[in-house]
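Complex shown without one protein chain; remaining protein chains in place.
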Amino acid sequence: MPAADRIPYFRTVKRLPPIAITLAGLLFGLSMFTFVYADGGSYLSNDAAACVNCHVMNPQYDAWMKGSHARVASCNDCHAPHGNLAAKLAVKGINGFNHSWAFTTGRYEERLRATPMNAQVTESACRFCHEPAVHQTITLSKDELSCIRCHASVGHNTRN
Amino acid sequence: DIVEKKQEARNPFFRVTELTDTTESAEVWGQNFPFQYDSYLRTVDMERTRHGGSESVLRDPSEDDPREVTSQSKLDHLPALRRMWAGYAFATDFREERGHAYMLEDQIFTERQAVGQPGTCLNCHGSMVVPWLKAGDGDLIKGFEALNPLPYDSARAEVKHPISCIDCHDPETMQLQVTRPGFMEGIKALKASQGVQDYDVNRDASHTEMRTFVCGQCHVEYYFKGSEKRLTFPWARGTSVDSIYAYYADAGFKDWTHAETGAPMLKAQHPEFEMFSAGTHASAGVTCADCHMPYRRLGAQKVSDHHVRSPLLDVNASCMTCHRDSEEALMARAVTIQDRHAGLRDRALNALVDLIDDIVAAQQRGVDEAVLDQAREYQRKASFYVDFVEAENSTGFHADQEAARVLAESIDASRLGQRVLIR
Partner (left out) sequence: DIVEKKQEARNPFFRVTELTDTTESAEVWGQNFPFQYDSYLRTVDMERTRHGGSESVLRDPSEDDPREVTSQSKLDHLPALRRMWAGYAFATDFREERGHAYMLEDQIFTERQAVGQPGTCLNCHGSMVVPWLKAGDGDLIKGFEALNPLPYDSARAEVKHPISCIDCHDPETMQLQVTRPGFMEGIKALKASQGVQDYDVNRDASHTEMRTFVCGQCHVEYYFKGSEKRLTFPWARGTSVDSIYAYYADAGFKDWTHAETGAPMLKAQHPEFEMFSAGTHASAGVTCADCHMPYRRLGAQKVSDHHVRSPLLDVNASCMTCHRDSEEALMARAVTIQDRHAGLRDRALNALVDLIDDIVAAQQRGVDEAVLDQAREYQRKASFYVDFVEAENSTGFHADQEAARVLAESIDASRLGQRVLIR
């Protein structure tokens, strides 16, 4: 599914009357503030607790603490690209903006779901650490065999 | 994208020996991939589950059939099958299927050979890539076309092994590959019916799909088309039982004539791929290999378990990566589905036997042929529908609601057949 379908606030903007666009402008400013504010605290940090500056991340945080990876990987190990610094900053920038905007407007779905870009980042993260274990199984692939399909609960099992 | 690049860069396997498309023996491949080979060898094991697996039954070897062990007879387990298949070879010998290691010998020695089978049979019971390439002078399809119409015994002289690595893997890249022309053509026709033109499975399928498709090369409904006995998968209208039934109607095809009623019958064979595709696991993106070849840890590596078998023999390995219930709970849930299915299947078989009885009686009474033909058409349908889910070997598990739906339609057809006889 295209990411835009899951980010209602992008589509909504198009349909809004001018007054609302002004309002949106205000919100944008506000969310930039949130972004900058949260950015220092979280998006550049590797500290998991920093992500839960936003209480909406609480379920993931709690589940991560109980999960198999709490001792070995923090949020950014899975949610930020490895290796390439530019990619890392780009992803963080996009996410920082998206999440701040969503947080400020309050317009996000009840149950969070990773965007396709972030899902891809995470898949790569699995491979980055587990390359030795999955060496044979993934080198066979002509395209990707999703790890999450079987290991859905690895990062943080917020689903039953 | 990044991931792909990285994968290309590294050389994945330590190759002790070079593999080519003439390397037939799994033992040679096993030098490069000992873990996979070891587990592949274990498909000789026989162990039964409540409804599946297989049980080893001792027998007196004879000259015709030197096997000392076979699996249990399904005809004895479900006597209604003999009535259902009256006049067809299946009514003489039909056994519970067992591991891949046995596929060639079980085919050679089944009593169903008595009627004289064509070379086509070998498609799914032997390692065919090398024999086909040989017979076709390097052209797989030509070889396929050459061996199909031969008498079974001449064709089999070319075949040395049951399924081997090369039937599923590209020897150079080790990628999964489809080697069966029947599947290539069948899936192409299926995709065309869905508006996708020129589908080439080895080019267009995703890796995840291939984890199902390699099994779909054999675990499917099929028939021998025309005098060339071309192996054909009847999917041009879709893979549901309804589409396949309609396909055979269009083709004017029948497998045999029922000995008791004279109805033009169809036999369904192991449509695991088709039924599974209609189920919940398929729609959730799960593949055959996920359950039947689960990854296993071997030191620091994980490898696919090539001991292909009933997942209920090791629920922990097969199911519990995705499901978090206890083993007992998962087993109980699977068995609940299977038991419910088995009960309904018995009901459908009873209804079919009732219909056969009624047609026989009506023939004796001298009921009008036109009316009898209507009843026979119902018999053909009822029989194919119940056979479709019974020949599907998961006892309903692969697609529980769909299997029950098919059984319901079978029951309806049997009973409607009884009704027309008595206007």
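Per-chain numbering from 1; labels A and B assigned in written order.
Everything below uses one rule, namely that a contact is a pair of C-beta atoms (placed from the backbone, for glycine too) under 8 Å apart; a residue touches a chain by one contact, two chains touch by 3 or more.
The model shown is predicted, which means the values in this text are computed figures rather than measured ones.
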Sort through B:284, B:300 or B:370 and give me the one touching the missing partner chain.
-> B:284
Contact residues on chain A toward the hidden chain run 1, 6, 55-56, 58, 109-111, 113, 148, 152, 159-160
Over the whole complex, note the residues of chain B touching the chain we left out.
-> 280, 283-284, 325, 329, 332-333, 336-337, 340-341, 343-344, 347-348, 351, 396, 400-405, 407-409, 411-412, 414-416, 418-419, 422
